[in-house]
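What you see is the complex with one protein chain gone and the rest in place.
Moving on to chain A:
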Amino acid sequence: MSALNRKVIRDLRAIWAQALAIALVLACGGMVLVLAHSTERALSETRAAYYDRNRFADVFATATRAPQALLAEIAAIPGVAVAEGRVGFHLLLDLEGMVEPAVARVISLPLAGPPRLNVPILRAGRLPDPARPDEVALSEPFALVHGLLPGTRFVALLNGARRELQVVGHVLSPEFIYTIGPGSLMPDDRRYGLIWMGAEAAEAAAGRKGAFNEVSLRLSRGAREDAVIAALDGVLAPYGGTGAYGRDRQGSDQFLQGELDQLQAMGRILPPVFLIVSAFLVNMVIGRLVATERRQIGLLKAVGYSTAEVAGHYLRLAALIGAVGVVIGWAAGAWLGQAMTALYADFYRFPWLIYAPGPGAFVISGVLGMATALAGAWRAVRTSASLPPAVAMAPPLPPAYGAGRLDGLPRTLGAGQLALMVWRGITRFPGRAAVTVAGIAASVAVLIAAFSTYDAVRAVAAEVFGAANRQEVTLTLTDETRAAPALEAAQHLPGVLRAEGGYALQVRLSHGPRSRFVALEAHEPGDLMAHLLDSAGRPVALPPRGLVLPRGLAAALGARPGDRLRLQRLTPPYEEWDLPLSGVIRQSLGQSAHIDAETLHALLRQSPRVNRIDLRVDPARLPALHAEVKRSPVISGLTLWSDLRRQFDETLRENLLISSAIYSALGMLITLGVVYNAARIRLAERAHELATLRVLGFTRAEVGWVLLGETLALTALALPLGWAAGYGFAALMVAGFSTELISIPLVVSRQTYGFASLMVLGTALAAGVAVRRRLDRVDLVGALKQRE
């Protein structure tokens, strides 16, 4: 090994702790990059393979009732490769160990053989025998939660009548990777299941003999999806078609896509922060090294090393730091990526997982990591490497202490000598102070952004379970029905204190060329339970005419209050209306349009109707209510809001705990890296000065405060900057993580500011104290002799 390379290794060994601190910050950037990309890749590849093998459909549509013969006509639409019809509907189950009814979605299987599209994967047992109407296959997670193994029987409530069904198999389906039951917010394997049933039995149960109400299409290569959708809509219109849609509106895929988008956002937003901070750290440390080695550089130049060779020497040092960071980042990213993918696989229902992180993310993070380290070093090395070699001849320079402009300030303020030293230390090296402050601020920002997700979730929960929905129970009706008698009947259900109706229908909402399929929800002016909220979270009244949309939906349509929107009914007679957008509201989960009930019923030219009933109930009488609901043929689902809340909290607590633990570690690492390095450099620079203080009789503690004082002062300076940056960063995350279905509110609570600040302050102090302890070990005599 050449002498110069030996020097690189020894230099690195001498600053190993600082180098490691930088490498760790750099590693964070690489880790997030690899983690996000490899997880995203694993999920999307798994999804693609699953969709492909199990022939997930491209286009979906529902109708009220279409004759089997229509399928041939659908299959003949240009671009359609395969068309398959089936019957689908919801029913209630009366399961052992559950007081309240569970809801199941029934999916019919073809008369013979397995389906050609959306093929379920058999996980246990077999598919039902078409000739045996009581045989069913269940979705695996639901079956396992209830212990419904093949061979067991359970009771379904078909049109109010109890019917025993036999489980013959467990399946998973590409259509239901992520499934939310009606009226629910989260997947719930206890309360919501899927039942695959022979065609004849299903048709009989749904009262649709020889007909289908759901159709799936696989397109041929090169087919234009929108053309096929338009054609399919035309074919289904006479049979109550409600508008065909592609995978982009298929519930399960839509959620999965949202998750993938979030992972991409994470991979885009976070790594730059770490890379930039580590570039500055490398700059700070190499800059300091180069400054102390001025004469060595002069010597190397004098004996014939070229500027490029000298610069290369220091760049190699930076490259080594970069390489360590990159490798740690790779390892941590790959490990966490695998763990996270496993978590996702658990949350989503994939039958298997393809975890094959391609070289892409590793290459990108490697290149970025090395580029970061080299760029940071380059600025420090560039000028010094071209130092004229004559400095090697010159005697060592005395430290450049001239009177700075701000030097007198602390004295004017009556501060003591030690405070003066702290002050000078900061003002003498404003560049380094700025890097330290910026790094600490970045740390605070990352923590604030991480903790603000808790604030956001709390805000969503307060909205969804507090201000917007004050009902305790929601009943979903099998079919829409006239409001007055339904509410009258609901009032007489056991334990009901108050009942309010709700009515929603699917519409296509357009503004100019943009359109969305949404639920249009009707509201009665006197409703006390379901509320609309303005952006501040206060209930708002609906204007008598006109629509109210959530902010996100209005933005997606490019509509502002006053604009006219086109509404198209998706069921016969497919009328269209023009209505003004009269206001925007806050709605975090789901995106629906809202309208005054009377206005809507007038447009529909029908008497007031409901398809949902909200209840306030006497909790003591809930069991009786459940029993009654199970007997009722007109109720297809019951949502207990306290249960929803519990489930919401549980799901999010788990997910948020993991992610915020990771983010906290990342955020604190930045502070650690920045403060530790700044303090180490400061200690090296001032060893002589501080040793002199000790010789003069100052105590260790007093001298230590010169070091810690600077750290604390810079941290204090950084906190407000961090708060501002954190708010901005949280806004970026919210924007990146919001999807069309979930609009995350931007909320940063005082606790978040406080907690992030405390964590950073604590980390900075810990790093400062670690360096301070080295001060105790400084050899007084040696430090005094040492010449720089």
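Methods note: contacts are C-beta pairs under 8 Å (C-beta built on N, C-alpha and C of every residue); 3 or more make two chains touch, one makes a residue touch a chain; residues count from 1.
The rule is simple: contacts and distances are computed from a predicted model.
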Item to check | Name of the absent chain as recorded in UniProt (options "ABC transporter", "Nitric oxide reductase subunit C", "Pyruvate ferredoxin oxidoreductase, beta subunit" or "ATP-dependent RNA helicase SrmB") | outcome: "ABC transporter"
Checklist entry - Looking at A:72, A:303 or A:536, which makes contact with the chain not pictured? => result A:303
Checklist outcome for this item: Out of A:11, A:40 or A:463, only one touches the absent chain, namely A:11
Checklist outcome for this item: Even though one chain is not shown, chain A touches it at residues 2-4, 6-7, 10-11, 14, 295-296, 298-307, 388-390, 392-393, 395-396
